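This structure is in structure tokens; I'll ask about it shortly.
Every protein chain but one is kept in place in this view of the complex.
As written, the chain order gives the labels A, B and C, with residue 1 at the start of each chain.
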Amino acid sequence: MGFILPQYVEPDFGETPLRDSPVVTFAEVGQAGVAPVNYHSTTIFPEYFQVQPREWVLLKESRMDAVVVLEPDGSLSAREFRHLRVGDQVACGRGEHGEEGIYVHTEAFGAAPRAGEKFVFRTRITRETAFSIDYDELYQLLEYERTEGFILWVLGPAAVFDHDSRQALVEIVTGGYAHALLAGNALATHDLEGALFGTALGQELYSKRPVPLGHYRHMDTINQIRAVGGIEPAIAAGLIRDGVMHALVQNRIPFVLAGSIRDDGPLPEVIVDMERAQDAMRAHARRATTVIALATQLHSIATGNMLPSYQVMANGSVRPVFFYIVDMTEFAVDKLANRGSLSAHSILTNVQDFLVTLERGLRRRCH
Amino acid sequence: MGFILPQYVEPDFGETPLRDSPVVTFAEVGQAGVAPVNYHSTTIFPEYFQVQPREWVLLKESRMDAVVVLEPDGSLSAREFRHLRVGDQVACGRGEHGEEGIYVHTEAFGAAPRAGEKFVFRTRITRETAFSIDYDELYQLLEYERTEGFILWVLGPAAVFDHDSRQALVEIVTGGYAHALLAGNALATHDLEGALFGTALGQELYSKRPVPLGHYRHMDTINQIRAVGGIEPAIAAGLIRDGVMHALVQNRIPFVLAGSIRDDGPLPEVIVDMERAQDAMRAHARRATTVIALATQLHSIATGNMLPSYQVMANGSVRPVFFYIVDMTEFAVDKLANRGSLSAHSILTNVQDFLVTLERGLRRRCH
Amino acid sequence: MGFILPQYVEPDFGETPLRDSPVVTFAEVGQAGVAPVNYHSTTIFPEYFQVQPREWVLLKESRMDAVVVLEPDGSLSAREFRHLRVGDQVACGRGEHGEEGIYVHTEAFGAAPRAGEKFVFRTRITRETAFSIDYDELYQLLEYERTEGFILWVLGPAAVFDHDSRQALVEIVTGGYAHALLAGNALATHDLEGALFGTALGQELYSKRPVPLGHYRHMDTINQIRAVGGIEPAIAAGLIRDGVMHALVQNRIPFVLAGSIRDDGPLPEVIVDMERAQDAMRAHARRATTVIALATQLHSIATGNMLPSYQVMANGSVRPVFFYIVDMTEFAVDKLANRGSLSAHSILTNVQDFLVTLERGLRRRCH
Partner (left out) sequence: MGFILPQYVEPDFGETPLRDSPVVTFAEVGQAGVAPVNYHSTTIFPEYFQVQPREWVLLKESRMDAVVVLEPDGSLSAREFRHLRVGDQVACGRGEHGEEGIYVHTEAFGAAPRAGEKFVFRTRITRETAFSIDYDELYQLLEYERTEGFILWVLGPAAVFDHDSRQALVEIVTGGYAHALLAGNALATHDLEGALFGTALGQELYSKRPVPLGHYRHMDTINQIRAVGGIEPAIAAGLIRDGVMHALVQNRIPFVLAGSIRDDGPLPEVIVDMERAQDAMRAHARRATTVIALATQLHSIATGNMLPSYQVMANGSVRPVFFYIVDMTEFAVDKLANRGSLSAHSILTNVQDFLVTLERGLRRRCH
């Protein structure tokens, strides 16, 4: 049985109280990068703005904690503060039920089911939660998204520390299950160290034997890639012949390597300006229909911040965005929930096992 | 400002649907230790049983996952399966809203407040939750309970691994803030090793220097205590002159040391039969009004299983039981929640710091 | 390539200082369950005792923190304190290098390799360690042990909460890769709840949907099994038709269910006396050549306490014991190391994924 997209439930603007809502007001930006008093701030949910009487416009390519700008062409866009320009028209009002012309639609894909009983076990997701069904659903989802959606991977470096999981990732990329990848300098560096030297941070990838002068390996990797001008030139020159970065470049899958203060080097492709990095990441988040975030709090939360719970497709239909977070700790999951990203699916496990299992499951379904 | 006990809200048995409830039925136990079909199983909440028309009896000294036995004197008791005797009358029915004469009263101390907004941050308790108010409330609570309630401590061995926290525990016991203690062989052994040798598992308590042949210390401790016949004889003989066990015995505070398969020795006071150990623990849980469980999943969950969320006091009034769990991981807290112990207050921190901070806070308030 | 057993390196008793060692002394037990002063306490390593000049006897079926008793037949046995009887002859001396006739042989299977460099990365095992080779080695090891050794499983309840991992465990048992199992009441209860109702703690095993009155399911399970007298009768009666306990009984694999204060019920097979439970566990630990401990601190540490790092085989040869611990946290691993069980191999992951991956790996190798 294949994957079936949940149905979007349109709000009923003909009913009270929405029927009686005023038109939303806009205020002008007076100082670049600063929102006017009483600006409306976005959530992860679909939001509608009554721009003219009886005309409710759904915000596209949304994200949380943005302000809503009325563009010259009449469309609305979710804009970060830093992108506000003097004269921009910003939606105002903080009521979420239409009282100021703004409606935040939290039950767009049906309300969460509620147990009617008073005493229920196992309400929290922990390492002891059963995940068999989540894997099976994910196989189906990725098969669907492979052609119909946009699968965005968000990776911490642990994904390529292991021989089998690195290879599984390569297969996933090659198999068409990745449309873009967000990561940092470390993921790429460790992967390239594997390609150049067969090691990760100085340990042989498979055997884990520390090699002589192993702590030089990642610096040598960075130095060599810098010398040839970047990852793509290194692949073109035949320096890099395997691994995740190689698979991405060979399959023309775009990637964003966002810098951080933890970086050595960094590699030439790493975007060291955080505002530019966020813009580059959001360019993919705008299109993402499924996100899989593995073993990275930094990148997971960053992506979660810029990810809506829905996308408006080319044909105008509205569909949910699936956000999977795979991590070892309940804390990582709870932290995301505390940021308001309530819609994430969590799988608590080691990402290496996750990747190996996922790749096998996808392969099995194909044959 | 002192502590104020939350008000108990009596159910309204004169209103529908409870007004129209039938009388509860009882079935007879036919096989010792086995409940009759359709037995009612208890929760942590106050539960009422309509034993005669218009006569609803509140279950006292309850616990979860027990069956309710109608005693010869007409009272009700929450009994574990293993304590069922042939001929016992067991309450039947699984409806919780009176439909079978049983009412589970989940909002006895007011309903949990709900945020009306759609988008709220920080709904989960994590290590990043602020705990200042919890400490302050706990100081007030313990001051109240010191004379008006029954404070039950549940301790993992980490509580006495540290010089300052072991000392803080002694002060807490001496100060009257403990009415009983539940722990295992390790807590007592490490504490006694401290008294005998100034070490814990072979490390000097304060300096943490490993001592020569340190791994003998805990076996020597157990051996010496076994030789004199137990902890109390060892204290009487002047062998043990400080520490938590010493403070308990000197202040006549009862303790239960429950055995486990992990135990060395064990010490003579350790109860090696789990059913007897559970009975001994529950004897205190029946009276507990505040429980503080530190750094032990095993004993915390065991105690949580046998702890109601309320107690009926001697004067017939009903009050809540406060259950604090202090642990380092969200998992420990979530696991307890998944067992149905929803009413626990969680503080995520190291128990050593918790104890030192708590003791200081209590002392400061006294002066 | 198959598994090759590491070579045992015999100590050289003809060389100084062992050549000049005295004969070990024994002291008589004067009080049951209490060791004489200066008793020798065992470690996890092979230990030799010079019982007669030039006659060094290797302790068989050892464990840590035991005392060594000279049996009437001249053999030595590692005995827990509680099993000491008046008149027993106990080996004395705490020197480990032969100075009192006792030699603790820590490098029996070759010394751990040491990096000669001053600056090495990745010396600690964490969730970011690569585990591909550990899986492959484990496949080979289990294939060898299936016929040549004794594989002991130690399981926490999370192993059967999940549909796929529960099924994988059944396949592992059926395939001959388990010679005994140690667990607690919860593992068996959740597994049997799965067989009876298709749920675990009230959630459907695969779909995770909470079922109506789900919190009754595990109590109903316990009650039904108690009613028929135990797990084996329940299987004989056709009540239980699948799952791990079913597979064990069908394949005549022995199991020990050790009680704890956390238990509901418990099931009739659960051993509620901790000393009897430890004896029952050790009966298997005495024979174990590979132990796989999953997601249970309590049972892992208990087993680690009674497990030597070597076994003397029927033909007199000495081989290592392999101890794998699979858990989600570095803490569980560190805690075991802090108890002296230095020889454990750790894999940090979710046990569900571990079991599914392991079973697949074993199956693939067979075909």
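We take it that a contact is a pair of C-beta atoms (placed from the backbone, for glycine too) under 8 Å apart; a residue touches a chain by one contact, two chains touch by 3 or more.
In this text, all values refer to a predicted model and were calculated from it rather than measured experimentally.
In the complete complex, the residue from C:Thr126, C:Gln140 or C:Thr174 that touches the missing chain is C:Thr126. If you put the hidden chain back, the residue from B:His83, B:His215 or B:Arg363 that touches it is B:His215. The omitted chain makes contact with just one of the residues A:Glu28, A:Glu55 or A:Asp264: A:Asp264. The set of chain A residues touching the chain not shown comprises 31, 33-35, 39, 41, 43, 65, 80-82, 94, 201, 213, 215-216, 219, 222-223, 226-227, 258-266, 272-275, 277-278, 281, 297-299, 301-302, 305, 328-329, 331, 338, 340.
Counting over the whole complex, chain B has residues 115, 117, 119-122, 127-133, 135, 157-158, 161-165, 200-203, 205-208, 210, 212-215, 295, 328-329, 348-350, 352-354, 356-357, 360 touching the chain that is not drawn. Residue-level contact of chain C with the missing chain is found at 43-45, 96, 104, 106, 117-124, 126-128, 329-331, 334-335, 337-340.
Just so it is clear, only the chains that are shown with their structure count from here on.
Chain centres here are means of the Cα atoms, and by that rule the chain farthest away from chain B is A.
Two copies of one sequence, chain A and chain B, touch each other mainly through matching residues, since over half of the numbers at the interface are common to both. Averaged C-alpha coordinates give centres for chain A and chain B that are 43 Å from one another. Distance between chain centres (mean CA atoms), chain B to chain C: 31 Å. Shown for chain B are the residues that touch two or more other chains, namely 43, 329, 331, 338, 340.
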